[in-house]
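This report concerns only the one structure given below.
As you look at this complex, bear in mind that one protein chain is not there, while each of the others sits in place.
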Amino acid sequence: MKRPLQISVVGAGSADSNLYKLAKEVGEQIALRGGVLVCGGLGGVMEAACRGASEAGGLTVGILPGPEAKEANPWVGVIIPTGIGHARNVLVAQSGDVVIALPGERGTMSEIAIALKTGRPVIGVRAWGDIEGVEVEVDAKNAVAKAFEFAGGER
Amino acid sequence: MKRPLQISVVGAGSADSNLYKLAKEVGEQIALRGGVLVCGGLGGVMEAACRGASEAGGLTVGILPGPEAKEANPWVGVIIPTGIGHARNVLVAQSGDVVIALPGERGTMSEIAIALKTGRPVIGVRAWGDIEGVEVEVDAKNAVAKAFEFAGGER
Amino acid sequence: MKRPLQISVVGAGSADSNLYKLAKEVGEQIALRGGVLVCGGLGGVMEAACRGASEAGGLTVGILPGPEAKEANPWVGVIIPTGIGHARNVLVAQSGDVVIALPGERGTMSEIAIALKTGRPVIGVRAWGDIEGVEVEVDAKNAVAKAFEFAGGER
Partner (left out) sequence: MKRPLQISVVGAGSADSNLYKLAKEVGEQIALRGGVLVCGGLGGVMEAACRGASEAGGLTVGILPGPEAKEANPWVGVIIPTGIGHARNVLVAQSGDVVIALPGERGTMSEIAIALKTGRPVIGVRAWGDIEGVEVEVDAKNAVAKAFEFAGGER
């Protein structure tokens, strides 16, 4: 039995229209290739990625910081209402076979740090090139292609 | 948009053939009604329930105590490798709109306690009648029917 | 180097005057014997036990569910503001070499379950005799004496 690739998408909890569009494309590309999208389940990059994946027919998972399922954005399919606050960032990072990092702030940085520490490949999209170990791509399609390439042999 | 009901199944990490059969039926019934099965992702009751749901075409989620996806039983569809040890029991309990509890030990008891504390209905199957607040059913079909009935109006 | 015994005290988050007095005596006895009191850091049994220990010159540790140190009761010496919600119950249980359980509800039950699962002795005080593996004592002095006896040889 072969399970689908899980890709965690991390990034800012709020997004202007450019960032929202980029994150939506990342989600869409993941779904089109048959991946499962994992994220923090809230707004901004998380919502846009879920929306893109969901509208393309893909499965989305939201690992929420709070204990209430209703906090999830409307495009989350499976909801994990952890109640463990910022510690849920560690679970988001670890639940990806690969992590795709869009522009974000401290929370996103913590997720990248844990992903790298636990040996996950991290692909930045137009961001995070200053952190050693992050591979940067310029658009959604290439980022997701690289994610599948990196994870290809390992499950 | 209406997401499917999430039902957490908790119980012993090892199972004799009777308990395995019962847990498999619970998983199967959940899938047949369109629910998502959430569990701890390991062996025994968790494996049997995942197997029953998966073979009936349903989606299964395994919230693992360890940080490695490969610990999951083969019938887990979405893997959350938390690395948070016994604290993952809290997440299993909270990720169900309803919790179905099969025979088990201390770990199962901790999940029932958290589910009740956070206001989830808990349905015991041939067990846990000694904990106030647990409704006991005698077979898989009735337990899952009651789970859907309890959760019916609330999402 | 020999560190002092750590004793976790668990019980209800609110307490009538009888329960408050009992918990305060438990805290006091722990401090008089040189133990460190660990608890959930909030009100009721937790507050009373911290107060008893603190007023007797002992060290107290509060492992809070929320992320804010100010939620701690005033008799907590060392504050761990976890932000992990109910999952902090697991840490309270695991941080005791022994666990003393006073009357409480579901949260307390989850702590007892985890303590037993992870091999800690659990001493109930006027409660929890219905859970297999819990030793019940009738007063604070005997409960704390038994806690030190149980943990005596193991660090």
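In order of appearance the chains are A, B and C, and numbering begins at 1 in each one.
By definition in this document, a contact is a pair of C-beta atoms (placed from the backbone, for glycine too) under 8 Å apart; a residue touches a chain by one contact, two chains touch by 3 or more.
Just so you know, these numbers come straight off a predicted model, no measurement behind them.
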- Query: Which displayed chains make contact with the chain that has been left out?
  - Reply: A, B, C
- Message: For a quick check of understanding: of C:91, C:112, C:131 or C:147, which residue touches the chain that isn't displayed?
- Response: C:91
- Query: Of the residues A:16, A:55, A:68 or A:105, which one touches the chain left out of the display?
  - Reply: A:105
- Task: Just name the one of C:13, C:43 or C:77 that touches the chain not displayed here.
- Result: C:77
- Item | Option touching the unshown chain, where A:27, A:62, A:85 or A:121 are the choices | A:85
- Please identify, in ascending order, the residues of subunit B that touch the omitted chain? 67, 82-87
- Task: Tell me where the left-out chain touches subunit C, residue by residue.
- Result: 1, 3, 6, 36, 59, 61, 63, 67, 69, 74-84, 87, 90-91, 94-95, 97, 118, 155
- Query: If you put the missing chain back, which residues of subunit A would it touch?
  - Reply: 84-87, 89-91, 94, 105-107, 109-110, 113-114, 116-118, 130-131
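Heads up, the rule we're going with is that only the chains that are shown with their structure count from here on.
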- Message: Of all the chains shown, whose C-alpha centre falls nearest the centre of every protein C-alpha atom combined?
- Response: B
- Message: Do subunit A and subunit B, two copies of one chain sequence, contact each other through the same residue numbers, with over half in common, or through different ones?
- Response: same
- Could you work out the angle of the rotation that brings the CA atoms of subunit B onto the matching CA atoms of subunit C, rounded to the nearest 5 degrees? 180
- Quick one: subunit B and subunit C, Cα centre-to-centre, how many Å? 30
- Message: Rounded to a whole Å, what is the gap between the Cα centroids of subunit A and subunit B?
- Response: 26
- Query: subunit B: which residues touch two or more other chains?
  - Reply: 84, 87, 90-91, 94, 118
